[in-house]
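All protein chains but one are shown at their positions in the complex.
Which chain is which? They are A, B and C, in the order written, and residues in each are numbered from 1.
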Amino acid sequence: MSSALIPYIDEPHPVTGVTNSKLGVWLFLASEVMLFGALFSSYIILRVGAVTWPHGSAILNVPLATLNTMVLITSSVTMVMSWASLKMNKFGKFRFYLGSTIFLAFVFLVVKAFEYGAKFEHHHFPSTDNFYGLYFTLTGLHGLHILGGIVVNLYLLFPGSKLWKTNPEQFAGRVECAGLYWHFVDLVWIFLFPVLYLL
Amino acid sequence: MLPEAAPMENPHYGWGFPPDVSTYGAVIDHLIIVIHWFMLVLFVGWGIFFVYCLIRFRQRPGHKASYESAHTKFPKFLEVGIALFEAFLLIAVSYPVWSKLRYQLPEEKDSLVIRIVAQQFVWNIHYPGKDNVFGKTDPKLISDSNPLGLDMTDPASADDIVSVSQLHIPVNKPVIAKLSSKDVIHGFSIPVLRVKHDVIPGMVFPIWFQAKETGQFEIACAQLCGVGHTLMRGFVSIDTPEQYDAWMAEQVAQLIPPPAATPVTAPTTPAPAPATHE
Amino acid sequence: MSHDAADIQKHIKTYIGVFIALACLTALTVAISYLHLPTKEAILVALFVATIKSSLVAAYFMHLISEKKLILYVLVLTAVFFVVLMALPALTDGGSFRLPYVP
Partner (left out) sequence: MSQNHNHPTEHHELNWIQKYVFSVDHKVIGIQYALTGLTFLFFGFCLMMLMRWQLAFPGEPLPLIGKLFSDTTMPGGVMLPEFYNSLGAMHGTIMVFLGVVPLAVGGFGNYLVPLQIGAADMAFPKLNAASYWSYFMGGVIMLISFFVPGGPANSGWTSYPPLSDIASTGQTVWLLGMVFLITSSLLGSVNFIVTIVQMRAKGLSFFRMPFFVWAQFVTSFLLLLAFPPLEAAAVLQLMDRVAGTSFFLPSGLVVSGNPLTIAGGGNPVLWQHLFWFLAHPEVYVLILPAIGIVTEIIVNNTRKPLYGYKTLVYSVLFLGFMSFVVWAHHMFMTGMGTTMSSFFQATTMIISIPSVVILTCLIITLWGASIRFTLPMHFALAFLPMFAIGGLTGLPLGLTTSDIHLHDTYYVIGHFHYVVAPGTLFALFAGIYHWYPKATGRMMNTLLGKLHFWISFLAINGIFMPMFIQGIAGVSRRLHTPTMYAHAQAVQGTNVFMSCSAWILGLAQLLFIVNFFMSLKNGKKTNDNPWNGTTLEWSTPTPPPHGNFTKPPIVYRGPYEYSVPGHATDFIPQVQPN
């Protein structure tokens, strides 16, 4: 409310050159870096200390994960395209691209669900060993981030898009911020994929 | 489950350090004392300046604050002085003493080597016996009568002594204790021997200590280990070599050959270790 | 923001280029994993490829390549602590003087 009091919501600060939201999102991502950093650090310590450590590719489904990697990368492209469409004033295209991003995110989760299902069927649970423990924890946490991204993007696609009519600049800013978050989720996966599946 | 309280003789406990019966503890105590003198000097110095300022510069009619800050190099000297002193403590005292106390274990052949296996809420002391070899243990074999899970099929186990919360060591002989835990983190601490180390499950820490006086003292648990943390008291008896040998002989005499049942429950082939290695 | 349509058109070309590069690198890293290199080399190669990929995402999709200094400062600071978080626990744990646990 009364955001007229708060400057730099839609136009960047003259000195720092960024809007509040953009700085806020980057700071949030910095904390996310530390969150996943701690998990990767745990991975290193547990793996180095383990007597045996399975080779990810031997027990996990690499083709499915490769597919998922491509799905996420594609969704990152559609996300950035949706922002670019807004910048070119093409609202229809924006809807198409953002919709595709959400669709791809769902595809990712569905594939993930199949992967989890197959593991459970073979009685592989987080409690099986620390490899599976980390696999489920890391991919689960990443999946939650995907889910969060879906919620944000759905908001921007439907109720949030009304802002386009009143303040297009601010709306584009929001889409950019959502994009930053989405690319970060993609970026985490880019590391998770080799660490869990290929090594 | 609790050991009977052993009678406390001699120790003159009071305010201040507990008695030091270790061969190396003086340096720890001296370091603590030196640091406290250093702290006291700093604190009293600061305090005098502080109180002086409060009195001299109190608000009163006719007195005005000066806009100019005090021009003094004193804080710089003070800070550099503190930094140098800390560097001295660190490099000249703490590094060498710590590395001697922690990392330079005495020769095993000159020492008494024991295992100390902590559990909620007792200290199991494992003596290797005459052969100086610890018998194999396996967590699967742990039972009330076999707190360490000694594998009696291993010949080295036969003469092993397991003492519950009663640590006997000979005076003037280095003791190497290999600390491990069966359940949670404990803290092995003998205040009078100035020895303390966390005991963490899944890991073995070799520590050493050496007593220079005989007497009866206590082992305390330093890390919160559950409901019975307070009760996790052990006893250390620092014996003359004769007393120690007598005690050991008594333990050996009590050693009953393992009942026939034990080898049956034990696997015929050594069980694959479900272990954590480094 | 100073993006005009032509600028954006150029951006879009870059995005597609980056997408192709990412796809190729993904294929590459999977292919390498089938070579079954020794563990050390495998880790190095896989992390190297992942770093390139993530740099591409960060630089182009997240516009870090043309981002304001303030954001970069924040990220450099984070990177420093990230390295601390990665290195110090592992070094401390690896360098400890404990013996292997023999049950």
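Here is the rule we go by: a contact is a pair of C-beta atoms (placed from the backbone, for glycine too) under 8 Å apart; a residue touches a chain by one contact, two chains touch by 3 or more.
Every value quoted in this text rests on a predicted model; they were computed, and no experiment measured them.
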item: Shown chains touched by the chain that is not drawn here; value: A, B, C
item: Where the missing chain touches chain B, by residue; value: 8, 11, 13-18, 27-29, 31-32, 35-36, 38-39, 42-43, 46-47, 49-50, 53-54, 57-60, 63-70, 72, 75, 78-79, 82-83, 86-87, 89-90, 93-95, 97-99, 101-103, 119-120, 139-140, 142-144, 149, 182-185, 187, 189, 191-192, 194-198, 200-203, 205, 218, 220-231, 233, 274-276
item: Footprint left on chain C by the chain that the document does not show; value: 70, 77-78, 81, 84-85, 88-89, 91-93, 95-98, 101, 103
item: Residues belonging to chain A that touch the chain removed from view; value: 1-10, 13, 16, 18, 20-21, 23-25, 27-28, 30-39, 41-42, 45-46, 49-51, 125-130, 133-134, 136-137, 141, 152, 163, 166-167, 170, 174, 177-178, 181
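Just so we're on the same page, only the chains that are shown with their structure count from here on.
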item: Rounded Å distance between chain B and chain C, as computed from the means of their C-alpha atoms; value: 44
item: Distance between the centres, which are taken as Cα means, of chain C and chain A, whole angstrom; value: 15
item: For chain A, residues that touch 2 or more chains besides their own; value: 49
item: Residue list for chain B, restricted to those that touch at least two other chains; value: 275-278
item: Chain C partner contacts - residues on chain B that touch it in the complex; value: 102-103, 137-139, 149, 178, 180, 200, 202-206, 273-278
item: Chain A residues within the chain C interface of the complex; value: 12, 16-18, 22-23, 26-27, 30, 33-34, 37-38, 40-41, 44-45, 48-49, 57, 62, 66, 69-70, 73-74, 76-77, 79-81, 84, 87-89, 169, 172, 179-180, 183-184, 186-187, 190-191, 193-195, 197-199
item: In the complex with chain A, residue positions of chain C that touch it; value: 1, 3, 5, 8-9, 11-12, 15-16, 18-19, 22-23, 26, 29-30, 32-34, 39, 42-43, 46-47, 49-50, 53-54, 57-58, 61-62, 68-71, 74-75, 77-79, 81-82, 85-86, 89-90, 93-94
